[in-house]
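Beneath this line is the structure, given in structure tokens, with notes to follow.
Only one protein chain is missing; all other protein chains are in place.
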Amino acid sequence: MPPLLRVDDLRAYYFGFRGTRVVKAIDGVSFSVEAGETFGLVGESGCGKTSTCHAIVRLLPPSARIVSGRIELEGEDLLGKSQTEMRQIRGRRIATILQDPMASLDPLFSIYDQVAEPAYYHRAFRGRRLRQRVKELLSAVRIPSPERRMKDLPHQMSGGMRQRIVGAIALAGGPQVIIADEPTTNLDVTIQLQYLNLLKDLQRASGVALIFVTHNLGIVAKMCDKVGVMYAGKIVEMQSVRGLFYNPRHPYTRALLDSIPKLGTKDPLYVIPGQPPDLSRLPAGCSFQPRCQSAMERCRVEEPSEQHLDDAATTRCWLPLHEATTRG
Amino acid sequence: MRKYVLLRGFYSLVTLWLLVTIIFAMVRLTGDPVAMKGEIGADATYLERIKHDWGLDQPVYWQYTGFIGNLLKGDFGHSFEKSLPVRDIYFERLPNSLKLGFAAFVISLALGVPFGMLSALKVNTWWDNAGKMIALLGLSMPGFFVGLVLIIIFGVQLGWLPVLGKGSSAFVWSNPATWAPFWFRDWPHLAMPAFALGWYFSGAMLRITRSGMLDVLGSDYIKLVRLKGVPERMVVAKHALKNSLIPVLTFAGLNLLIMVNVAVVIEVIFNWPGVGQLLYDGLSNRDFPMVQGVVLMSGLMIVMLNFVIDVLYGYVDPRIRLSR
Partner (left out) sequence: MATILGRATEIGGVSRAARRSYSWVREIPLVPLLLVTVLVLVAVLAPVLAPHSHLDPVKPTPGQCQAKYGMADCPYVDNMPPFWFSQGTFATPLGTDYLGRDLLSRLMYGARISLVVALTGTLFAGAIGTLLGVLAGYMGKWWDQIIMRVTDAWLTLPSLVFAILLSSVRGPGLWNIVLILALVFWSRYSRAVRGEVLALREREFVRLAEINGVGKLKIIRRHLIPNVMNTVMVLFSLQVGVAVIIEASLSFLGVGVPPPEPSWGLMMAQERESLMQGKWWLAVFPGICITMLVLSANMLGDWLRVRLDPQLRNR
């Protein structure tokens, strides 16, 4: 049986300045998600995580083009669909949660209106059934007294509540996949945990697949079953969450884990030297090589291909090959 | 909402007071009102008499308090030439200017807003560039030039539209029977001046609508609406339109006041008996109190208009309407 959502060697570039500048925002991303599974997409700002989210639902800005690769939802090819067909997918089969709750809601329309929209367009709910459905959704995301609050406007709600409403909107169409792009980054720390628990509960109840984009490894540890680490538009390592934390295979992942401050010690903070690369001017060979502690000659020359390791981990690095051969 | 209205009202009063003070000060600082009257080589005693009549030989603070006092009583000066209070003449002419202004406003909205939205929806295409160019052209041609061109084409060469005057309908304050028909009669006379006046604004409206629409189309909540899979025409018609209308309306309201400027010249060209022409008459007849009076009245009207617009804006924006 094919996985629920599968992305295969996706490449999408932004073409600027009349074609002279090419930004390789997504440069070889492959992963798959099953129903009920949570896939975490981790990386620094600008590594291509948000672009990947937009690419999956074919909502990249007009200056970008998907150059190659495949995206399949339950085996159906998404790249071949027209925009009209994609509108049937968006909200109905793949829903999205954005980062900024304040900016996500239309300030002029009531909560009821905005939550009802996907149910209205995708599931043909009308009238009393629609009201009932909205009430259910709001209760599911734990909004108190939903009947009264339905008529409210976004500015009358707190940030945490707004983000929960965004969650309700995501569920309203009855999707199979929910893409959450840094949903807790703009929330107070105290609210973040509540929200994450809510998402987990909702997932268990509905069986959706969750793609969770974040730059916070702590959240990854709590929420995800499988993780992909992105750097410079590529997934450089993909493993189960336990495997990633206990046995990171890519130097970048190792560096990220090392840079998490540890309580109880007074060791100086480890900082990855250098800067993330300019995606329009990537270095030759491996993109991480200028900052890598274990860089070898081969890394500077040849871009590493995907290495599938025995414990269901994949990584884009020449090291495992090197280790295997030197171990004799 | 109530607090908002009260605050706005207070602010309007302060602005009004500052406005009249500025007029008072600027007039006395930049020149001599009497000299305007006496420029045709009148003799000194005549000038002295005028000075005395107008109270200009008194100390400044006395003049100022008298000035403010008069204004509070509703006395905006007496026309030298016509020996009538400026306020009365102003109100008699005001409906004509309002009719012209309103027609021009409607024209500018009808031309500017739809094309502005079209430009934004088809941004950076041929439509957009054409729209931007036309808007720029509209903003660059002085109103009186457009008026003259229209006269040449439609009035003289083709003879389709009457050139002068406003036609026979009149708005008489004391006779309510004249109130309603006034707005709907004499279209041919209204056509050219209203178009000449509205043309300048349509350019501005086009740009503002376009830019407001682009802002809205790029916002996060529109992105989310698209991500919800809502059909594209609803994205535009339901969400984008309503949200972009607020800045457009605000701008439209604020710019009505600029229309007053161009209206002066248009009224002169087309011999339209409105307030602008009153100003011009005052100038030609060297009737200073008339000129000052009209300026004061216009200032008052504008401040009141701004206040009304602020209140309307507060009503439309639910964030303000629902607050205490």
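Labels A and B are assigned to the chains in the order they are written; within every chain, residues are numbered from 1.
Definition applied: a contact is a pair of C-beta atoms (placed from the backbone, for glycine too) under 8 Å apart; a residue touches a chain by one contact, two chains touch by 3 or more.
What you see is a predicted model, and the numbers here were worked out from it, not measured in a lab.
Asker: Would you mind listing the shown chains in contact with the chain that isn't displayed?
Answerer: Touched by the chain not displayed, across the whole complex: B.
Asker: Would you indicate which residue among B:Ile22, B:Leu84 or B:Ala237 is in contact with the undisplayed chain?
Answerer: B:Ile22
Asker: Looking at B:Asn70, B:Thr125 or B:Ser140, which residue reaches the missing chain?
Answerer: Looking across B:Asn70, B:Thr125 or B:Ser140, the contact with the absent chain belongs to B:Ser140.
Asker: Just to verify: which one of B:Val5, B:Val123, B:Leu241 or B:Val311 makes contact with the chain not shown?
Answerer: B:Val123
Asker: From the list B:Leu121, B:Ala191 or B:Leu283, pick the residue that touches the absent chain.
Answerer: B:Leu283
Asker: Please identify, in ascending order, the residues of subunit B that touch the omitted chain?
Answerer: On the side of subunit B, residues 14-16, 18-19, 22-23, 26-27, 30-33, 35-36, 39, 123-124, 136-137, 139-142, 144-145, 148-149, 151-152, 156-157, 163, 211, 214, 257-258, 260-262, 264-265, 268-269, 279-280, 282-284, 288, 291-292, 294-295, 298-299, 302-303, 306 touch the unshown chain.
As a convention for this text, only the chains that are shown with their structure count from here on.
Asker: Give, as an integer number of Å, the spacing between the C-alpha centres of subunit B and subunit A.
Answerer: 53
Asker: State the interface residues of subunit A toward subunit B in the complex, per the touch definition above.
Answerer: Touch list, subunit A to subunit B: 57, 59, 83, 87-92, 95-96, 98, 100, 103-109, 117-118, 121-122, 153, 155-156, 166, 169, 173.
Asker: Inside the complex, what are the residues of subunit B that reach subunit A?
Answerer: 219-232, 234, 239, 242-243, 318-319, 322
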